[in-house]
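Below is one structure, written out as structure tokens; comments come after it.
Every protein chain of the complex appears in place save one, which is left out.
Think of it as A, B, C, D and E in the order they're written, each chain with its own count starting at 1.
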Amino acid sequence: MRPSQREPNELRTVTLTRNYTCHAEGSVLVEFGNTKVLCTASVEEKVPPFLKGKGEGWVTAEYGMLPRSTGSRMKREAAAGKQSGRTQEIQRLIGRSLRAVVDMKALGERQITIDCDVIQADGGTRTASITGAFVALTDAINGLIAAGKLASSPIREAVAAVSVGVVGTTPLLDLDYIEDSACETDMNVVMTAAGKFIEIQGTAEGEAFSRSEMNALLDLAEKGIGELIVKQNAVLAA
Amino acid sequence: MRPSQREPNELRTVTLTRNYTCHAEGSVLVEFGNTKVLCTASVEEKVPPFLKGKGEGWVTAEYGMLPRSTGSRMKREAAAGKQSGRTQEIQRLIGRSLRAVVDMKALGERQITIDCDVIQADGGTRTASITGAFVALTDAINGLIAAGKLASSPIREAVAAVSVGVVGTTPLLDLDYIEDSACETDMNVVMTAAGKFIEIQGTAEGEAFSRSEMNALLDLAEKGIGELIVKQNAVLAA
Amino acid sequence: MRPSQREPNELRTVTLTRNYTCHAEGSVLVEFGNTKVLCTASVEEKVPPFLKGKGEGWVTAEYGMLPRSTGSRMKREAAAGKQSGRTQEIQRLIGRSLRAVVDMKALGERQITIDCDVIQADGGTRTASITGAFVALTDAINGLIAAGKLASSPIREAVAAVSVGVVGTTPLLDLDYIEDSACETDMNVVMTAAGKFIEIQGTAEGEAFSRSEMNALLDLAEKGIGELIVKQNAVLAA
Amino acid sequence: MRPSQREPNELRTVTLTRNYTCHAEGSVLVEFGNTKVLCTASVEEKVPPFLKGKGEGWVTAEYGMLPRSTGSRMKREAAAGKQSGRTQEIQRLIGRSLRAVVDMKALGERQITIDCDVIQADGGTRTASITGAFVALTDAINGLIAAGKLASSPIREAVAAVSVGVVGTTPLLDLDYIEDSACETDMNVVMTAAGKFIEIQGTAEGEAFSRSEMNALLDLAEKGIGELIVKQNAVLAA
Amino acid sequence: MRPSQREPNELRTVTLTRNYTCHAEGSVLVEFGNTKVLCTASVEEKVPPFLKGKGEGWVTAEYGMLPRSTGSRMKREAAAGKQSGRTQEIQRLIGRSLRAVVDMKALGERQITIDCDVIQADGGTRTASITGAFVALTDAINGLIAAGKLASSPIREAVAAVSVGVVGTTPLLDLDYIEDSACETDMNVVMTAAGKFIEIQGTAEGEAFSRSEMNALLDLAEKGIGELIVKQNAVLAA
Partner (left out) sequence: MRPSQREPNELRTVTLTRNYTCHAEGSVLVEFGNTKVLCTASVEEKVPPFLKGKGEGWVTAEYGMLPRSTGSRMKREAAAGKQSGRTQEIQRLIGRSLRAVVDMKALGERQITIDCDVIQADGGTRTASITGAFVALTDAINGLIAAGKLASSPIREAVAAVSVGVVGTTPLLDLDYIEDSACETDMNVVMTAAGKFIEIQGTAEGEAFSRSEMNALLDLAEKGIGELIVKQNAVLAA
């Protein structure tokens, strides 16, 4: 039995709270169990230099953890004077995942920046971030449509993400921190509503993993992401 | 009439929510109207190098704003590679204010770090931070007492803070962002439960201010801080 | 009796030496006793990006201490790779104080940068800096008038600053380093020739301070700043 | 037909030149076609602080590209003052891949640092780096054994890596730069001699990819890595 | 006898390999014995801001050492976040030396950046860099002529450099690392084909040196640089 009393193929309780803060064009608190991430979408009517004049937009992401979002206090990156390699990896992953479902020509020359700030961490912050960021991004784009700045949505389909892993010899869905610390293999999967992959990152933390273990993990991820996309749709329809 | 429909000497609605997150030894969400700051207290059983072996503790603070806590997105300080002068001023103020009410000998060789992270900003983030930080600090210290690490509290008395300012010619208590942007004089006051000052920072943003305007502002601050300390006591007694 | 044999309400010997160096548009060595600060004013016919095209000027300040201006050598900030929080606080204070007495529209689209570099420190470097900076700024502006670039002075009135503090239970004017290290309360006051406040920063270093102590300190500051403005006028008239 | 006239499942010409430079404990020039990376292994008889006294060793990696290893000159990271997110991702990947095949207890309290510096880039620099780094690491460890500092090798098995990708709709092995720029899906696979995975990183650059495309890519990767490990063995046996 | 069995006035074996890598407009591996430096020349059709619109070109250089080019591993400057003072001195020297032989008006508004990256170090990396950089620069400029972008070469004459030094009391030409570590005086000389000096940097590492020692060193340098320029000519004519 898992520490959280879940079945191996069971997600944690997932909630997506829209309009969590008041200033951003999209603002979503995403919770995967005790993992809580605030995702805000900020629209700017300009693009980075490399895109100027090309008639295309840009979607990018930044990620951070509050210093005491974790069990022991982490050094504040702003005080340290740089973002860690891990932070940069995660924010690059979030940005790629969102860009994969947006038609940049249709977005027009504007940039949407997604900030994912971890309020409380219990494993899976990057996958929760992607899942919440998609909702914040959608809200920001719907605001552009409502304001008459876009005729239709440049979003092609929904995207969500989940972690899976092998603990002992059991493949598990949506690892919390205790499981993540003990796992042999850790995999983050980003998938579209159509069931195709945008990103798969599997890492052997302990034992190297076989092709069949990988397939079991992907089965779990497909199930979990399907459920997450249902939740995204529900909260966006509310 | 003020934009928020308040009387000149009226605080915004203030709430202090303890145990807002689960990992920190103290965790308080403080709200002054739409200003929301998460204050966490982290205890470490070590002191900075300059205090090693002196039998004294240390209390320090760090401050940050989420990039989209404000009306337009601010650059993330971790990405910029340094904290702004404003950020450093504020975190130094919070640290001094808290140290002023703690007996460092009685705290013993340990450090408590208060992180104040602004989730949503609408003026007064530094005074809200001090007010919330005191509650988080108290919770952390009570945890040390409960764990048998301290026999009694090294906290001498409560501390809270509020902003006051002259808008047009009217002295006002607890400025929100609209008022703060328009004020002639802006003053932040930090005070103890005994009604003495720990810090007064008054700045003429427009017209220089007279001694009598200053006195009117201090009268307002005394009233407001008295009310804030009642709220701190109430929430700590709950 | 004070270590320097002064009365409680007595300034140190103050001198303001104009044209101390030859390149800057204004160059003043200000001495408050053993505290010596070189204040230079540099005029540039351009403004920072946020003011471009608005028809307004800008006045800003930078502050530094020579590594051995103090009793023990401080790390050089250029070698450390960043300015300390204290340095940033002080240079922001100097800049605000000067901007408060200059009409930016009347200055026109140009920037004046005041550099305050501490040659020798014995307490009160920030207040000496403001007092000397005003003279350097005036010289630079008079140079613009003499060169026909300005028709009349955009300076509205003089500004000067002094520190006051409570040592033991005695309020004292213009603290030197020994007094500053021992004081219960430390206050920096910036005031105009008209006797109004631009900035008041009072900090309890030891005991919190009462309203009546504060009033006694402000009385001292008013007296001292009045004398400093007389000295500024005298040296500018010479 | 591929631009390089290769079959879809054909590696580029791979060479591994040992003792390429004279100072390092292991020094290998690895070439995957026109991609050339110098991999050096440096042994130090100390470990990072977090491992001190634990009786374990450490293997870590750093990665860099010479500014003109690429078609247009890249900014030198040392001059820019920081390593890019991409650089950090790659060096973390190399380090994890090598650590996965080394028994840290058996290595003892010493650190081996692998530097992978790209002399000339034509796609696949990270996978070439891992493949060459393993040989350099092996040489360094064999040197420790020869010097009597280790009784037997702490290396559990060989590791190598290759990139695979879908160009158009065709899965290809070992992409060069032209193919990499045009691919829909890009996947880097790290595998052991036993045929198990250490790391899989698949990214949709264009179209999202299906489970069956993924399986085709893994088949190619398994074939290619098998061949690379044969080459590693051959050159180490020489 | 010298450790390398050379006569006091004998250069190490010098080779200059053109087209060492494939992307750069000039790419030369220069070897002075065991010292190996890759010099690449990159042409950009733009100039730095201070030259914009002046009708002149610019030649600049950057220098780096691979972390394990030396006997013990050096910290990677990109990871350290800054270039050392030594690195900056060397790259400024290389840039000045090359600019001294190029007519910037005749080059036109374009910049050529020479990157000198030390693959293996055994003393004399800066003088080898200058010697190799000149060949890479010439190749790049000949490419501009071949492409019809320049009518004739803006290079006025060849430039090369060598180190000389006093070891014990003997003046020696072209010091290797062992000699460099033991020398009393170390001098780097940069000279043109016409036998005039562009740069002389002599430093007493042990005993101060006399005018006659200096003259003996310059005699050696003149001889050595004459030979280096013959080699440059030969390889460029090949």
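As a convention for this text, a contact is a pair of C-beta atoms (placed from the backbone, for glycine too) under 8 Å apart; a residue touches a chain by one contact, two chains touch by 3 or more.
Just so you know, these numbers come straight off a predicted model, no measurement behind them.
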What are the shown chains in contact with the chain that isn't displayed? C, E
Using the document's definition of touch, tell me which of E:I200, E:A216 or E:L236 contacts the absent chain. E:I200
Among C:S4, C:T17, C:T87 or C:S153, the residue in touch with the chain that has been omitted: C:T87
Just name the one of C:T17, C:T70, C:N142 or C:N215 that touches the chain not displayed here. C:T70
Among C:A24, C:L175 or C:A221, the residue in touch with the chain that has been omitted: C:A24
Touching the hidden chain in the full complex, which residues of subunit E are there? Just list them. 82, 85-86, 88-89, 91-92, 96, 100, 187, 191-192, 194, 196-204, 207-211, 214, 218
In the full complex, which bits of subunit C touch the chain not displayed? Write them out. 21-24, 27, 34, 36, 38, 40, 42, 44, 62, 64, 66-73, 76-83, 87, 113, 115, 117, 119-121
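To be clear about the criterion, only the chains that are shown with their structure count from here on.
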The remaining chains, subunit B excluded, cluster as A, D, E | C
Chains shared as neighbours by subunit B and subunit C? none
When subunit A touches subunit D, do the two copies use mostly the same residue numbers, with over half shared, or different ones? same
Could you figure out which pair among A-D, D-E or A-B mirrors the B-C interface, over half of its contact pairs being identical by residue number? A-D
Inter-chain centre distance, subunit C versus subunit D - centres from mean C-alpha coordinates, in Å: 59
Approximate Å spacing (C-alpha centroids) for the pair subunit A, subunit C: 50
Whole-Å gap separating subunit A and subunit B, where each centre is the average of the chain's CA atoms: 33
What parts of subunit E, by residue number, touch at least two of the other chains? 81-82
If you go through all the chains, which pairs of them touch? A-B, A-D, B-C, D-E
